[in-house]
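Here's the structure, in structure tokens; my notes come after.
One chain of protein is taken out of this complex; the other chains stay put.
Read from first to last, the chains carry the letters A, B and C; within each, the first residue is number 1.
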Amino acid sequence: MDEQLPVQVTLTEIKTETPSVKTFFFDRTFAFEPGQFVMVWVPGVDEVPMALSSPNSVTVQKAGDATGAMFDLRVGMGLGIRGPYGKGFTRGEKMLAIGGGVGAAPLLPLARSDCVMTLLLGARTEKELLFVDQLDESTDVIIATDDGSLGQHGYVTDLFKEINPAVYDRIAVCGPEPMMRAVLAAVDTIGFAAKTEFSLHRYMKCGVGICGSCCIDHEGLRVCRDGPVFSGEQLKKSEFGHYTRDASGRKKKI
Amino acid sequence: MDEQLPVQVTLTEIKTETPSVKTFFFDRTFAFEPGQFVMVWVPGVDEVPMALSSPNSVTVQKAGDATGAMFDLRVGMGLGIRGPYGKGFTRGEKMLAIGGGVGAAPLLPLARSDCVMTLLLGARTEKELLFVDQLDESTDVIIATDDGSLGQHGYVTDLFKEINPAVYDRIAVCGPEPMMRAVLAAVDTIGFAAKTEFSLHRYMKCGVGICGSCCIDHEGLRVCRDGPVFSGEQLKKSEFGHYTRDASGRKKKI
Amino acid sequence: MVVLRTEPVTIGGVTLNNHLLLAAGVLGTTGASLSRVLACGAGGVVTKSIGPQPKDGHAGPCIALLDDGILNAMGLPNPSREFTGELSGLGSKPVIVSIFGGDPEEFAEVAGWFKGMAAGLELNLSCPHAEGYGASIGVNPDLVEKCTRAVSTLGMPTWVKLTPNVTDITAIGKAAERGGASAIVAVNTVKAMRISTALRRPVLGNRYGGLSGEAIFPVAVRCVYELYEACSLPIIGCGGISSADNVIEMMMAGACAVEIGSAVQKHDITVFETIKNDLYAKKGIDPAEIIGCAHG
Partner (left out) sequence: MVVLRTEPVTIGGVTLNNHLLLAAGVLGTTGASLSRVLACGAGGVVTKSIGPQPKDGHAGPCIALLDDGILNAMGLPNPSREFTGELSGLGSKPVIVSIFGGDPEEFAEVAGWFKGMAAGLELNLSCPHAEGYGASIGVNPDLVEKCTRAVSTLGMPTWVKLTPNVTDITAIGKAAERGGASAIVAVNTVKAMRISTALRRPVLGNRYGGLSGEAIFPVAVRCVYELYEACSLPIIGCGGISSADNVIEMMMAGACAVEIGSAVQKHDITVFETIKNDLYAKKGIDPAEIIGCAHG
């Protein structure tokens, strides 16, 4: 197996990105492919998967005990990290990226690798838009907000209807699952499902493909090892957008 | 550690060399340095160290339960072998080799590697001389027998007095310990102790330098790992030639 | 290298496609995952362990990957009775449901949910006793016998998975036998711990965990060997098996079949096909020729 005990990192900077999202920078870099995740150990609390937003940062929305505990951490405190794990985005040359809310986190390193031509960025409201400035430096950003406070009044799926998908070789999507499901329907209509990849989020315990907590129906694909990035073809007939499972394994509607 | 479980070999030929010595040929070759030994597992009996007389043979004198059981084996039967272990002879270019009884066994591969100019070979009687023909093919053999039935009437130490040691760059000795002790005294007198190596035999259990059964006084050198080949300088002030230890670790005079 | 002939095999009342089962707790969470592993060549699959109430399991970290094994403390997460819904798509496939409970009544209750739904049941005894002080049910022969009987009386094949964390595993094996077990599975994980010297605390959220994988293979072989001498039940070996040679070794120790878990992490799901390629051949021998042959 080669020993993969967590390595300790010390927090060097904590940046509040939006009212519900922070980026935690640490003192070690990890070589990773955009879309891969690390298992982050908040000592004394829990260990949860988080997407790397750069070689030395994770960007996180406060959502449960572990992320809640992280939000109470200060610079100089420690975390344990193991990984990166999983299958990241397949890189194209002229990509379209679609991100919603904290889903923009793994799309930032993708954009910074100079393969994304256009990025459709959505959030509920202007304040919740993530990484607008950073993304602007690497790609063309088109914005939509649910409440119209910035950019188009509506969803990224509305933006998608207005662009010409044919100019892109691949599409990368990351955001709330209902948004991603809607994008899958849209790309499938135009025959782009195979060239579109979605980064899934599922409850994980081990992160390395053994416990089965993150298996999705109906092929039994493991989000931590066969994903978290999947193609639209893989997801079309899956539970994606319909239900997920909780820590005990019980199904929960999305 | 890298797994070193015994490998199975099948006996392909059993050759009676002398009334008390047999060579057992098997169906696998082992890369080894002359002087190294293998741990030979006689299934259901014991596991004991034996010198390799060639890449696919051990030459053995019947001396206890394990060797006794080996003498009852037939072609087609199996043994377990692990190794080779230990430090073999340092190769010179113009070596003198001195062998007594079954001690000639590790000297055969040394002679066959074309570095031995002269080999002094001793035994109690002509019938107990080992590998005379084979050695004759690779080096100049001078013989002594205790009873004078062949060659000089006397010991290899007598032969040693009659040769000129200065023409040799190294000396390799293997045989009964009293014989080897006498040779050590002789080479030490002429300042050759550092260039002379002796192959020791001690009771062994593990063969890999952990149990301590084969440690010799007074430096605690391990015959299986620091030896079995030692220089005369290492042995001068040791138990060599004086006492050994039995399976329980009690001292026994030689 | 011994090779076996390819054939289905019936052990402890369950007919398997081959001798290699997926061990409990490894990818056995959903019907889809169990199907996938069967399609990847496993001869049978054991599910995650199902208990009387839904459980989220322990706080993480739940796993630590070592050089020669895995340390885990999942904490028996399971959806309880809802799991029956996962089995409907598996029909008559060789699926064994792993179950646990805090006492014989709970074992019987959980077992009852799966009657007619699976090829058999495997009792996970490495679970806390309802009123115990942390010691697992599996260390107490009397409790093992009672829990086994509570399930075996329901009439389904009842395998009992033993913990190696006992002074005398043969006493536990005999207790399972008295309780009417159809087969013994040896063994579950070895109680262990690692500490992060960087973070100065145990690497697992639960502190203690179970060690599996290559590190415990010699312990598992020894347990199978001891149980083969002490008990008359068929034995299924489990613990660090990752190659065809390991399977043969387990059989020589006395096992009729094996369960594979940690190797699925190290070598991925293709490990079943890999082992099958080395293990089976048309002209292979009948395993009966080697099962227990190391007892000479």
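One rule holds for everything that comes next: a contact is a pair of C-beta atoms (placed from the backbone, for glycine too) under 8 Å apart; a residue touches a chain by one contact, two chains touch by 3 or more.
If you're wondering where the values come from, they're calculated on a predicted model, not measured in any experiment.
The chain not shown here makes contact, within the complete complex, with B, C.
Residue in contact with the omitted chain (choice from C:25, C:157 or C:202): C:202.
Touching residues on chain C toward the chain that is not drawn are 1-2, 66-69, 71, 135, 139, 165-168, 190-195, 197, 200-202, 207-208, 211, 214-219, 221-222, 225, 245, 248-249, 252-253, 290, 293-294, 296.
Interface residues of chain B facing the missing partner chain: 1-8, 39, 41, 43-48, 65-66, 78, 80, 82, 205-213, 215-222, 225, 245-251.
Note that in this section only the chains that are shown with their structure count from here on.
The chains in contact with chain A and with chain B alike: there are none. When chain centres are set by their Cα atoms, the one at the greatest distance from chain C is B.
Between chain A and chain B the centroid-to-centroid distance comes to 69 Å (mean Cα coordinates, whole Å).
Centre-to-centre separation between chain A and chain C, using Cα means, comes to 35 Å. With each centre defined as the average position of its C-alpha atoms, the distance from chain B to chain C rounds to 51 Å. Multi-chain contact residues of chain C, defined as those touching 2 or more other chains: none present. The set of chain B residues touching two or more other chains is empty.
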